[in-house]
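Below: one structure, written as structure tokens.
Complex shown without one protein chain; remaining protein chains in place.
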């Protein structure tokens, strides 16, 4: 298990990569030696009193001396994070949670929806080769990914195929993959899950999201409904779960 | 009675005149035509949510197109005010309260303690000639005043006479004055009041201070104990009162 | 209620023009509002508390700002009901909006006595009965914490007036829903939810409270969720309209309280910083709702 620590991380670089989507590169050697793909960090958005909790963001990739985050500005916390500038120091707790279960030498299929693909880069960099399918509303929501094989579908057809990411999923791809990683909005993930015939579902892992309090398992605030009944903690038992663990119906009801 | 309005005032200039003492010049023509010496304004220290009340500051002097404030940085509100920069716009309510009762052609004696002398400039500019006595802990607390006659006493002797301002008060000065204006910390004002023989006390006006809510008479938060029993409102009945109105004993008990 | 809500403008069958009321104790009797001309957007003014005899109020300091709010310890300072009737209400007659008189007392009987005297005036529309003050005659706890006492206070007031009145409940103990039900049973035409939460600040170096009465009324925009919850609970339990009081600093806050079940929304502390708050809130609401 990786060692969780609370770091003062230096902002090395910050830029807007798409409208409203920010990339920040932090310096933190310890994270390089500790973090695993699919893990996340808890960022303190401000040095002031509010907000009272941190914000969870998936590690998008590791760099030589730190790590990179990619996030959407959707509210107050991410707005403050978008204002972080080179040279500033930010309090970041991590690496947190259980990432993708990476089996050596396995062939990966990655299915991402919009910003849900944030974090895939780390997985791609780790597993070596992977086929990636990305769905987004438009080209303005397709995050940059360095991958040998990446197919894109946009709802407005502004780039790649026109339509939903589910249309890109073929039996061949499912057959060929040893592991299937899915990450995106709940509705998109459920659609992908439903598209995948049951015989392939054992290969599926999904990365979940929930509003978080602590991020390290103490507050029980981040529950994800699981198919065996009850809940698991997104922050500690997840965020990545076997797809079959999820109770999709109850999760959608949460309206997250 | 002057017309109270809530103005968006432009900061024309801001500087530190003494350690921790700030002078800000605001543009506001309406204040020039309305304000009277001894009146104050209520400043909104921040555009954020906190603090929830404004801060009362005496108008130190009028300028050609606005007014000037002089204040001590003592807490959060004044700290924020000290950060106001040229070109910013600040919400200011005023002019507020009853100032000095200025009788035409009268001879004035002004007795100020430390920052209590803020506001004297406006009075001096209005009454033409006045003798001014200033007491302060050291030269670092003697605010600049343009006056033909100004005597200073400092407790540490760093400028002017060594000692308290009460030592500067002579029977001649009291005799000669038609009006005596006193402003400073409560303890200093009481000492001055006690130094002045009863035969001269009718000439004395004092400028009071209290923690304020509204500043315009609605909240009853700024009560000053008066000698007839009960309280008067610092913001509306004052801040300037005849010295004989004050119940010094009860006022000191307030520990303001 | 349908969502998003439209901005209500009628209350007790009267045209209020705005759902924003100025809270008791933060707008005097309205005279100063006329001077300052800050009545735009004001649906109604609630006067500061009136008692039978004059009260000089608590010794200063009466206000203390904390990092996120304000403590007040005014002590119901007021010149007494007869002075109010003779000298203040005639001036308040110029108000362009309805006036409610906030009535306080130290015994169950005092409330009705104050109202009886005020009945002579035609200036005010109705009353707000402040049962959050300590019941001096009966041990010192606030009237509002005991539904039985609330019932008697409301019945007493009902007996002497046919004007509408709201009972302003306390969040400091008791069961607000039960007290609200008692107020309605006693004849209240509305309930106000709620008066200030008890709060205190102590200087750790000296162990002393700056406010002489130590415990004071605390207000803060950060208390909005507490008020929303109580408005929601009470408005689901009683048939009369709920007037909210507490936590408002933005137009959005007013809309949230309306959505929670309030029919009128008071604003108090915000006036300390923004005398023109009512107009500002209305403008913000209109922008948000596209009205």
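Labels A, B and C are assigned to the chains in the order they are written; within every chain, residues are numbered from 1.
Heads up, the rule we're going with is that a contact is a pair of C-beta atoms (placed from the backbone, for glycine too) under 8 Å apart; a residue touches a chain by one contact, two chains touch by 3 or more.
Quick caveat: nothing in here was measured; it's all calculated off a predicted structure.
The absent chain, not drawn in this view, touches the displayed chains A, C throughout the complex.
When the missing chain is restored to the complex, the residue among C:34, C:160 or C:222 that touches it is C:222.
Check C:17, C:40 or C:66 against the missing chain and you find that the one touching it is C:66. Annotation: of C:28, C:43 or C:199, C:199 touches the absent chain (contact as defined above).
The chain not displayed touches chain A at residues 1, 4, 6, 44, 49-54, 76, 93, 210-214, 216-225, 229-231, 236, 250-251, 253-256. On the side of chain C, touch with the chain left out of the figure occurs at residues 1, 3-5, 66-69, 71, 141, 145, 173-176, 197-207, 214-215, 218, 220-226, 228-230, 232-233, 252, 255-256, 258-260, 288.
The definition used in the following text is that only the chains that are shown with their structure count from here on.
Set against the Cα centre of chain C, the chain with the most distant centre is A.
Think of the whole protein's Cα atoms as having one middle point; the chain whose own Cα middle lies nearest to it is C. Averaged C-alpha coordinates put the centre of chain A at 60 Å from the centre of chain B.
With centres set at the average Cα position, the gap from chain B to chain C is 34 Å. A straight line joining the Cα centres of chain A and chain C is 49 Å long. The residues of chain B never reach two or more other chains; the list is empty. With touch defined as above, residues shared between interfaces to two or more other chains in chain C number as follows: 67.
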